[in-house]
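Presenting chain A:
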Amino acid sequence: MADLLTNAAAEQAQIGPGGLFMATLRRDLLLSLRRKSELVNPLIFFLMVITLFPLGVSPEPGFLAQLAPGALWVAALLATLLSMDALFRTDYDDGSLEQLLLSPQPLFIVVLAKVLAHWMLSGLALTLVAPVIAVMLFLPAEGMPGLMLSLLIGTPTLSLVGAIGAALTVGLKRGGVLISLLVLPLYIPVLIFGTSAVQAAVTGLPLGGYLALLGALLALGLALAPLAIGAALRISVSG
Partner candidate 1 sequence: MSDKKWMPRWFYQLASPRWCYQICGKLLPWFTALALGLLIGGTIWALVFAPADYQQGNSFRIIYLHVPSAILAQSCYMLMAIAGAIGLIWKMKVADMVAKSCAPIGASLAVLALLTGAIWGKPTWGSWWVWDARLTSMLILFFLYLGVMALNSAIESESTAAQATAVLALVGLVNIPIIKYSVEWWNTLHQPATFKLTEKPAMPVEMWLPLLVMVIGFYAFFAVTLMMRLRNEILRRERRAGWVKELLLSKSAV
Partner candidate 2 sequence: MSFNSISEFLTMGGHGLYVWLSYGLGLVVILANLIVPLQAGKRLRVQLTRRLLREKQGS
């Protein structure tokens, strides 16, 4: 990564956008994998929130099965939000974020790679453990594909939108709570379509429409969010 930050090295290496993307992705994944606790924290949080529902509401299977799609999505949403603050924080603290902004590399690609790395360790991980936790909430087996597919398509959008909030608050000392305030209202469409997809899967209705809507949100997020994240990072770091 360090040699990517100067113009001369980049020219020497003849690195294209694809190479830049892969390099950033590899670096971020490597750095995150070194901090194991941050990796598992969102998953533990997800599990704990889910545990609260039977304890707080009712352990009755029929009732929980009805609650499951919404509860799983809300818990997944909160778990991604929890890990959001760390997305740019370490890079900001050690100054590499500033270097990144000064470098001649296209920010769009770097930001996209960073968000993808974050998603692979939060959203993707949540998607993979979701079926196990869904069983604890008595979600019918028919609902599992809907749950996993909707989480798979929906959580990247959450990461993209959350990254805007993280970028806006990275310069602040206590950004954590503020991020939730900024980002949660923007999460609502994903929550609505994601939960509906799971409910449709449970009742045996076709899923295609919901997944297409989630896909459309993701496409919009992929096109616009990196621009907003880049602008927000420049503002936060220069200010």
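On the choice of candidates, all candidates are chains of the complex that A comes from, given by their letters.
Methods note: a residue touches a chain if its C-beta (ideal position, glycine included) is under 8 Å from a C-beta of that chain, and two chains touch if they have at least 3 such contacts; residues count from 1.
Computed from a predicted model, the values in this text were never measured in an experiment.
This complex pairs chain A in touch with one listed candidate out of 1 or 2: 1.
Across the interface of their complex, candidate 1 is touched by residues 161, 164, 168-169, 171-172, 178, 181-182, 184-186, 188-189, 192-193, 196, 217, 220, 224, 228, 231-232, 235-236, 238-239 of chain A.
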